[in-house]
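What follows is a set of notes on a single structure, which appears directly below.
Right after this comes chain A.
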Amino acid sequence: MNTLIIWSITLAQIVLFVTLAPLFASWVKRIKCYLQNRRPPVLLQPYRDLRRLFAKEIILATNASIIFRIAPYIVLGTMIMAASVIPLLIVQLPLAAMADAIVLVGTFALGRFFLALAGMDVGTSFGGMGSSREMTISALAEPVMLVVVFTLAILASSTNLSNIVSYVLNQELVFRPSLLFALFALVLVGIAETGRFPVDNPDTHLELTMIHEAMILEYSGRHLALLELAAQLKLAIYAVLIANLFFPWGISQSVTPVALVLAALALLVKLMVLGILLAFGETVMAKMRLFRVPTFLAVAFTLSLLGMLSFIMLEGR
Partner candidate 1 sequence: MNVYADLPLLQQGIHTLAALVLVSSFALLAQSRVVATIQVFAWQGFLLAAITALVAWETDLEHLYISAALTLVLKAFFIPWLLIRQARKLGILREFDTIIRPGITLMVAVSLVIFSYNVVLPIQQFSQSVTRDAIAISLALVLISMLMLITRRKAITQVVAFMSLENGLFFAAVSATQGMPMVVELGVAFDVLIAAVIFGIFFFHIRDSIDSLDVGLLSRLAETDE
Partner candidate 2 sequence: MNVIDWVLIIPVVGALSLALIPNARLGAWLNIFISATGLAVSIWLALTVLGNGAITSDLFYVDAFNVYLVVLTLLVGMTTAIFSRPYMAHELDIRKLTPLRLRLYHSSFQGFMFTMLLALTTNNLGVLWIALEGATLATVLLVSLYRTRESIEAAWKYFILCGVGIAQALFGTVLLYFAASRVVPDPDQALQWTVLYEYAGQLEPVIVALAFVFLLVGYGTKIGLVPLHNWLPDAHSEGPTPMSAVLSGLLLNVALYAVVRIKMIVDAALAGGDPHNPQLAGYLMMAFGLLSFIVAGLFLHRQRDIKRLYSYSSIEHMGLMTFAFGVGGPLATFGALLHMTVHSLTKSAIFMTVGHASQIAGTQQIDRIRGIILTQPVVGWGLLIGTVAIAGFPPFGVFTSEFLLLTATMKSWPWLTIPLLMGLAVAFAGLFRHLHPMVFGKPPEGQLPIAVNPLPLLLHLGLVLWLGLSIPRFLAEWFDEATRLISGSSLL
């Protein structure tokens, strides 16, 4: 009986995550429009776009291989898998046993690998260019992600996301420079990985600068819809990661309705604030030239290393 409830909550949480992910992207866009004195589309616009794309027929290039066709499913699959293990509202759910931070990094890498393959598959110049850029960035971003994970893991003595969240949640008010740096580093990596300003521009197809959009240029119809959803999901995952790892307050540790409602409210507020911050950041920043991106990620890497070092130097005794 109890198990059944818990599993159904787990399932509900996954469905909720996937279905509400476009809403977060839309929220960011909306705030951005306000900040730039434009009229925003309605909040549900991403769903309309997705529905429209699902209805459209798929046009495949004549030389497209099987990779090109299965990539959208794999990419979305990895994202859903990631979304299913991240502590969203409750910690210590059954699936949390596989919520290993290193596995999470690997899951992202798997999705990215297939996306890059698909970008090169048809053999257009833009696809290849996008793939090469994406791999460059991810080669630099992944170590950062790992060092951040290590810092948190040393802190909580576990690489399990759920345990880390519980640890941060249960400690008293502590100023930890290591967490501060890990947070900054994760934010920078998140920006690079989800293709936001100032690394990539999610709104345009400007051929000289695009990265993510270049890889999915050849996709249409249902495939495109899946990839779009995967991208929105990725953004939401990073947002939830940042919100729940570093500001876990409100997350529920027991399965009571009151706690669940409170957790949902807390998460909503956190995500809304994060979305506002992201939109604000994207508005004030200019996109950086591509060859500056390695420097950007080097800064992120330094920050993450500093986080680990300051943990060892200042806090580890």
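How were these candidates chosen? In short, all candidates are chains of the complex that A comes from, given by their letters.
Criterion: a contact is a pair of C-beta atoms (placed from the backbone, for glycine too) under 8 Å apart; a residue touches a chain by one contact, two chains touch by 3 or more; residues count from 1.
Note that the coordinates shown come from a computational prediction; the quantities given were computed from them, not determined experimentally.
Candidate 1 is the one, among 1 or 2, that touches chain A in this complex. For chain A in complex with candidate 1, the touching residues are 157, 171-178, 180-181, 294-295, 298-299, 301-303, 305-306, 309-310, 312-317.
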